[in-house]
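A protein chain is absent from this complex, but the other protein chains hold their places.
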Amino acid sequence: MKIKLALLFGLLTIATILAGCEPLLVFDTKGPQAATISNVIWISIITMAVVVIVVVALLINMLVKYRASKQPEDYEPPHIEGNPIVEAIIVGVPVLIVAFLSVISVMSTYSVEAVPEGYEDQEPLVIYASSSDWKWHFSYPEQDIETVNYVFIPTHRPVEFRLYSHTTISSFWIPQLAGQKYAMADMVNKLNVVADVPAEMIGRNSNFNGEGFAENTFNVTSLDPDEFDSWIEDIHATAEPLTEEEFTKLLEPGHLGQMTFTGTHLDFLPAPEGEHGGHNHGSSETDQDSAGHEETNTESEHDHH
Amino acid sequence: MKELFPAKQVNGFVFSLVLTVIAISVYFVDMSYEIGLTILLVTAFIQAGVQLIIFMHAGESKDKGSIYTSLFYAIFIALVTIFGSLLAMVWGYM
Amino acid sequence: MKIDNTQPLEYSTDQNQMNILGFWIFLGAEIMLFATLFATYFIYADRTGSGPTGSDIFEITPVLIETFLLLTSSFTIGLAINAMRLGRKNATLTFLAITLLLGAGFIGFEIFEFVHYYHVGAGLQTSAFTGMLLTTLGTHGAHVTFGFFWGLFILIQIKRDGFNPRTANKSFIFSLYWHFLDVMWIFIFSFIYLKGMM
């Protein structure tokens, strides 16, 4: 049968490519979050491969055994209604598989949302990552610096990215560190990551946001805490301060290279959280009242387009 | 004249007025949000039932099986949509 | 057309029965339409931006009048169908006319209410909350307006042709539509107005 040959060929190709080349980005992990997801993906691939193999084996069996050319001319296939035991099996086994994967899914979902194990007691480094068309702005409130299109993080320290957008919905994604999350204009999302090793990584916006989407990437560098600290000092020694005027210019649609400033835009243009949020998607009874007047604040800069 | 005002429909009408008055009480009587919402839920759904069965004759034809199936299907999905949306957009954030 | 005389006139042909069943299924779709509006409204109920909140703008009196008008019209359309099954043409026409008048009254009050909202600064563009409120009420209002004209044409046809499988079927389906609008109003009344004013 050409079909099964084609199929086997297809599966083999995938297997060889998966096994042969250097590891794919999602499996080439540099932190515990991505490692967890990578393991989950492998577990699900293997489980699902078993399902596919069973189905293909059954199919090949049926096609080989019951093709018309193999049967006598006068063979009349029987009428078979169905059988409770068979049906119990074809319901029961998938239910077990799904239950198994559900447990994996729930456990890993809780795990990747939390601060990774072993880092809970460390004070996380907070970095605001906000997107505009088609750039990423990284603000370090603690260190009082801001970068555009690149981010440095120390290794072995939990980093809390706070994500939001100045324009459309974008998705903050560093495949080697963790899964992605949306950055939206009216709420702040948190993404906990830790880098295990010093590395150069690629990050990007993965959610389509218009003309400049393809180049909407940034560089991520994880480095030893000492080097990180000296990098911060360097910036304070060399970079210009970020003014509101300058930042408004940065927000204009287009592409910029990598840039560095002292100070952050959060001072004059706070992120949409807490009293500045108003309508984060979550329940917002506490900040409902302040929502009204803070509105105009964020509104003005949305009109730039 | 009497046949033009069958008891079933008149009673249904009076009953729906009573339900409306009970519902309005949440506005005029001081009560907690939870109790108020419960009253509204109960009166609204009974009211809807009254309309469906007494006024709309949902069960009178031989297609009543199909009619009720389609209604329950719709109500089930409607509730899933409403509460699922609230979960996904409002409640589901820590 | 085969006419089955053992059934009420509105059910008397196969096509009539299919029309009625089809309309019930359409009402199922309408339930989803309003459920979507409600779901969105509930999400937006607190998202008032710089505009007014529900309790700022809702007024109980017009809402109560609208509710009473629509409830009563739902009762009279029921009576109209009852009269039709008794073969009383004039009574049917009277009840139908009363229904439409009550419906027109409802539309009038709703327009009045919308004008009021506009004056207190709650327009379509003010905030997500006002936009969604007016969209939801407007969808219901548009249904009632459509129903008003639909009922009017049925009234004309009954007056002209009397009762036959066609007009009886149309009247019955119209009554389903009208009752349904009342049911939807009950939910709007309870979960938009009363809940908003609570």
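As written, the chains take the letters A, B and C, and residue 1 is the first residue of each chain.
Assume contacts are C-beta pairs under 8 Å (C-beta built on N, C-alpha and C of every residue); 3 or more make two chains touch, one makes a residue touch a chain.
Assume contacts and distances are computed from a predicted model.
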| item | value |
| --- | --- |
| Identity of the absent chain, which is to be given by its UniProt protein name, from "Quinol oxidase subunit 1", "NADH dehydrogenase subunit L", "Na(+) H(+) antiporter subunit B" or "Proton-conducting membrane transporter" | "Quinol oxidase subunit 1" |
| Partner chains on view for the chain not depicted | A, B, C |
| Option touching the unshown chain, where A:Glu160, A:Asp186 or A:Glu246 are the choices | A:Asp186 |
| Among A:Glu87, A:Glu117, A:Glu240 or A:Asp267, residue touching the chain not depicted | A:Glu87 |
| Residues of subunit A in contact with the chain not shown | 2-3, 6-7, 10, 13-14, 17-18, 24-27, 34, 36-37, 40-41, 44-45, 48, 51-52, 55-56, 58-59, 62-63, 66-68, 71, 75-82, 86-87, 90-91, 94-95, 98, 101-102, 104-106, 108-113, 133, 167-169, 171, 173, 175, 178-182, 184-187, 189-190, 202, 204-214, 278-279, 281, 291, 295, 298-299, 302, 305 |
| Interface with the unshown chain - residue positions in subunit B | 63, 66, 70, 73-74, 76-77, 80-81, 84-85, 87-89, 91-94 |
| Subunit C residues that touch the omitted chain in the full complex | 1, 14, 17-19, 21-22, 25-26, 28-30, 32-33, 36-37, 40, 43-44, 47-51, 124-129, 131-132, 135, 139, 150, 153-154, 157, 166, 170 |
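We take it that only the chains that are shown with their structure count from here on.
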| item | value |
| --- | --- |
| Centre-of-Cα separation between subunit C and subunit A, whole angstrom | 47 |
| Rounded Å distance between subunit B and subunit C, as computed from the means of their C-alpha atoms | 15 |
| Whole-Å gap separating subunit A and subunit B, where each centre is the average of the chain's CA atoms | 43 |
| Residues on subunit B engaged by subunit C in the complex (per definition of touch) | 3-6, 9, 12-13, 16-17, 20, 23-24, 26-27, 33, 36-37, 40-41, 43-44, 47-48, 51-52, 54-56, 58, 61, 63, 66-67, 70-71, 73-75, 77-79, 81-82, 85-86, 89-90 |
| Parts of subunit C lying in touch with subunit B, wherever the complex brings them together | 11, 17, 20-21, 24-25, 27-29, 31-32, 34-36, 38-40, 42-43, 60, 64, 67-68, 71-72, 74-75, 77-79, 82-83, 86, 88, 91, 175-176, 179-180, 182-183, 186-187, 189-191, 194-195, 197-198 |
